[in-house]
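Only one structure is covered here, and it is reproduced in the block below.
With one protein chain withheld, the remaining protein chains of the complex are depicted in position.
And now, subunit A:
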Amino acid sequence: MSLFRNIVFAAVIAGLLSGLLLTVMQSFSTVPLILQAETYENAAPEAGHSHEAAPAAGATAPAAADHHHDEEAWMPADGFERFIYTAAADVLAAIGFGLVMIAGAEALGGFGGWRGGLLFGIAGFLTVSLAPGLGLPPELPGMPAAELGPRQIWWVSTAVCTAAGLGLLAYTRSAVLAALAIVLLIAPHLVGAPLPPSHETAVPIELHARFVNAVYATNLVFWAALGTLAGVIRERFRAGEDVAVRSSTELASR
């Protein structure tokens, strides 16, 4: 259990720090653009935050048809409460990504310090930000999109294929496996992401362009920080692991 405990510990610390860094970066870059887009999302008679608009407004605006919220569902109040929930979601997602990344790195022989951690972080950015983003660019509220389910399936499949492709490129030396890696990297984009029937939206294209840039920039810094921190912290906390290995080899030699 010491390996599990140590990885969870490293992932929680690295995820907490990098998630908070991401939240700070987002509150200056992506979140203001999201709030601005929400004013277009429901350009209904009743001004203000779209999520509070009457259900009829969501039904009449074609661009917002995909973005209908259940009126009964709870949501955080704008301002500080919303910021806190965004921070919590960022930190949780960062811890989750950290757990998967450290487990993957350990299975492949470990980070080997901050530099290896940084490389794993960049691989994480390619896997869950850049590659899925090529087919499903970061969306602002109020933008048309295909059904949620197929998009999530395409997103997850693309991330899995990209991770496998990058792993093969980095950890194997045969030409056949390198070719397979290229196929894995390209295949999701040949299949193509589910697209909306119409791209018409009230959100200005300039706003969306700035949002896409901001998402990639913040996520690259976040992943670099998460990977580097995970590499450093993982090296420092190995309590109990050597003992466990020694005792199991002792048992084997008996």
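Just so we're on the same page, a contact is a pair of C-beta atoms (placed from the backbone, for glycine too) under 8 Å apart; a residue touches a chain by one contact, two chains touch by 3 or more; residues count from 1.
Following the convention adopted for this analysis, contacts and distances are computed from a predicted model.
Student: Looking at UniProt, which of "CbtB-domain containing protein", "3-isopropylmalate dehydratase small subunit", "STAS domain-containing protein" or "histidine kinase" names the chain that isn't shown?
Tutor: UniProt lists the chain left out of the view as "CbtB-domain containing protein".
Student: Give the residue, chosen from A:Ile95, A:Leu118 or A:Ala224, that touches the chain omitted from the document.
Tutor: Among A:Ile95, A:Leu118 or A:Ala224, only A:Ile95 touches the chain that is not shown.
Student: Which positions on subunit A touch the chain that was left off?
Tutor: 1, 3-4, 7-8, 11, 22, 26, 30-31, 34, 51, 66-67, 69-70, 73-76, 82, 85-86, 88-90, 92-93, 95-104, 106-110, 112, 128-129, 132-133, 136-141, 145, 148, 151-152, 155-156, 170-173, 214-215, 218-219, 244-245, 248
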